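Here's the structure, in structure tokens; my notes come after.
The complex appears here without one of its protein chains, the remainder shown in place.
Should a chain be cited, it is by its letter among A and B, assigned in written order, with residues numbered from 1 in that chain.
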Amino acid sequence: MSDSTPEYPPGPDAPVTAPAIGHDEWVARHVERRLPPRLGVYEQRLRQVPWWLWLMLAVGVACLLPVFTSSGYWRRVGFETVIYALLALGLNVVVGWGGLLDLGYVAFFGVGAYGYALLDSPHYGIHMWALVSIPIMVVVGALVGFLLGLPSRRLSGDYLAIVTLFFLQLFQTLATNGDQFLFGAGNVTGGANGLLNVDPIDFFGHEIAVSTSSGEFAIAYYFIALGIFLLVFVALRFVNESRVGRAWRAQREDPLAAEVMGMPVSWLKLLSFAFGAAVAALSGTVFAALNASVFPLTFYFVTLITVYTMVILGGQGSQFGVVLGAAIIWPLLELLRSPDDARVIFYLLLGLGLLLGLRLSWKLPAVAAALIGLGFAAHAVAGAIRDSWTAGSAGGWASGWVIVPEHLASWIPPVAYIGLIGAALGLTLVRGWARLVLVVPVLYLAAFVWENVMLAKPEPTRYIVIGLVLVSLMIVRPNGLLGERRVEIV
Amino acid sequence: MDKFVALTVDGLTLGSVYALIALGYTLVYGVLKLLNFAHGDVFMVGSYIGFGTLNLLGGATDLAVPLWSALVLITLAAMAGCALLGVVIERFAYRPLRDAPRIAPLISALGVSFFLAYSMQLLFGAQYRDYNLFAVPGNPLFLKGFHIGTVNVSLVRIVIVASAFLLMVVLWYLVNKTRTGKAMRATSFDREAAAMMGIDIDRVIVFTFVLGSALAGAAGVLFAIRVPTQVSLGFIAGLKGFTAAVIGGIGSVPGAMVGGLILGFAESYSAGYIDTIHIGGFRIWPEASGTRWTDLVIFVLLIAFMIFRPQGLLGRPDIKKV
Partner (left out) sequence: MRRLKLILPFAAAALALAVAAAASARPERTASPATSTKISCKAPMKIGFATPVTGGAGFLGTEQVSWAKYAVKTLAPRLGLKVTLVVGDTPVEQGPAVAQSVAQKFIADPKVVGIIGPSTSGAVAASSAAYFKAGLAHISPSATRTSLTQGGQKEATPAFFRVVPGDYIQGPSDANFMVTKLHVKKVVVMDFQEPYSLGLADAVERTLKAKGVSVTRLSAPNTTTDYSSYVTRVPGDADVVFFPTQKPGDAQTFARQLVEQGKKAKVFGGDGSNNPAQFNTPGAYVSNFAPDITGIAADKALVAGWKKDNPGKAVGSFGPPTYGAVQVLLNAIKLACNQGHGSLPNRRAVVRNVKRVRIPNWILGGTFRWSTKSNDPLNAKFYIFQIQSNGSYKLVG
């Protein structure tokens, strides 16, 4: 029997098989996925560019948005992307830096929005200067975050998740029923109707209109949002590079060791809650100002999951990552509203997926060619059997390749959809040749389901995509695009 | 007095269903230390499977088999279907994350929950699906029953409570009197030690999911025979289910049962009684709006529990060894 003691630490060309001594298995499995040497060098070089340069670049490009599009709709989408980027930054503080699973985060978003609406609308007749009410709401948000953190100090991951989730539900209940408060307080939150006619942001009394004279989105708000984003990013960056940030990192990696070392772990948890809540409240105020209204359902579960997806996709713990996540997810969601754009996205992602999965080997063109060929063949056969099988109105420019029946029998969508899921899951179980061959019909089935079933109802489809992204991210790449690889040493 | 009796019956009916859902949460948490957020959606899928099976059997007005056989069949179908769904979810969404930081499977569960709920909406639409058992010829389920004073206790409620009870007894037996149950309990105490003792952890976990999801499926059917089901049911039911599990003590099987009943009673009594509360002439609760704040009452209750007694009523305090 040969001496199979692995060398420690493993040299650069040591075979990465079983977990090496001293490494956690989870880490080891992900360390396996290293980039090929050439790309690795580029990655190294890119990492050496100072962060503030990246930030200026990103903001600079963002400033050019109004040049690229004059459509009020897309400019507004840009604004919302910046708001979500802010939210993602705040959530990053709690989840990425503090390591706390806060499922009540968008309640702070709501607190900021409602607070601003109450201070700057005809509801109570107060019309504070925005430069006064916004900082007030930031402080209030931090306070509320602090208060939520107080009873949650000693709770571990799962229990904290439950309590914060219920806080979200509590906020929703309060907001929806807040037109009948006790003790004569009466109508506070406007109930399910929400609050309308919220004032726009004003600069020392001079109001900045939320829409142009023709009702389109006023680009000023985009720049305001960008400015706030810049400040928040820098501020959070400085916090992270200070003692507090280092303490957060220690507490996140091993709370017990940190406590034993004398760090005020409870206080740190409260701080991360407070910072996250403050950022969320800030974004809430600008959001409420632009929409000139607040409604309870905006601050509920769907928004929460969306922000979480952005944070996870971008990489928890990395500020640029979460901003990138927001920049990808939000426009994606908007594009998925319209079937034509959604179609393009599907095929793009299909291509991207094949590229990433098969790299630049010979397999890529082989699979692509097989897929295209199968498509046209199946289409021709279906059309030959019966004309109505390919005469449907779905499919757009792809209707010559995908089978689009004119009338879909009612059993087809569920069977095709569930069949697709089953086939996709089964695909993960096979390897090698079988996988390559089987991936072609499965992808064609996916295109069929996409065109005929999912694009018929864009709204649920958007959220199905989110759910899928979340699950697959956690399994395939939990550190997201730019996040650090996390280790939990037990 | 009659009102009290009626509300107690309500609470019992509601509570039995919540207890079944809570049991699923508790079983999985005990073994995997994972809060399966997708559980509520499995419950919802169960009710839809029951609906589909009922229609296959001809629908309420045209049943091909006697009513009782139909009910048993759809419950079994839902249990089987949900068990399969639970196994698939575990295999593909949770097993790869078995050794990951605890946050990872939680987030994956959130994603699965989202995916399930919206997939059902995509495929079956968001409108109500009614088992329509009211329209069964003769309407035995709702019109027959017995009377306590002037309160009607309809047959359907007896069916629900009895079935839930029966299932809980079966579960208790499986967990406490069989070898696999013993393996489950061992795994929930200490997974590594159990593995070293020769227990096949994967099998045990699959068994747990089968049990929990089957119970959720049964709960789905038992719920839907009285009240129409729809896709957004999963989220609310899930929330209430794990409130019940947490109140009773997550990780403890009798705790889940107790917690479910408590939650059922809390909901029915607060909806029925919180109306106008007077204290010395000063009206504390606005008129007609007491029922609005039912949710609030439950959540405040839960948060109080979490802060002062996180292990719930019957759970073990979570002691970490350094």
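One rule holds for everything that comes next: a residue touches a chain if its C-beta (ideal position, glycine included) is under 8 Å from a C-beta of that chain, and two chains touch if they have at least 3 such contacts.
Quantities reported herein were computed from a predicted structural model and do not represent experimental measurements.
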Touch with the omitted chain, as defined above, among B:69, B:127 or B:176: B:127
From A:42, A:203 or A:267, residue that would touch the chain that is not displayed: A:203
Touching residues on subunit B - with respect to the absent chain: 3, 6-7, 10, 13-14, 121, 125-128, 130, 134, 142-143, 150-152, 154, 156, 226-230, 232-233, 236, 267-268, 271-272, 275, 287-289, 291-292, 294-295
Absent-chain interface as seen on subunit A, which is shown: 52, 56, 59, 63, 70-74, 76, 173, 176-177, 191-194, 196, 203, 208-209, 211-221, 223-224, 226-227, 230-231, 234, 238, 291-293, 295-298, 302, 334, 337, 457-460
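In this section, only the chains that are shown with their structure count from here on.
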Chain centre separation (subunit A, subunit B; CA means) in Å: 30
Residues on subunit B engaged by subunit A in the complex (per definition of touch): 29, 33-35, 88, 92-93, 96-97, 99-108, 110-116, 118-119, 121-124, 235, 239, 242-243, 246, 284-286, 289, 292-293, 295-296, 299-300, 302-303, 306-307, 310, 318, 320, 322
Sites on subunit A touched by subunit B in the complex: 25-26, 95, 99, 101, 151, 155-159, 161-163, 165-167, 169-170, 173-174, 177, 180, 182, 256, 301, 305, 308, 312, 413-414, 417, 425, 428, 453-454, 457, 460-461, 463-464, 466-471, 474-475, 478, 486, 488
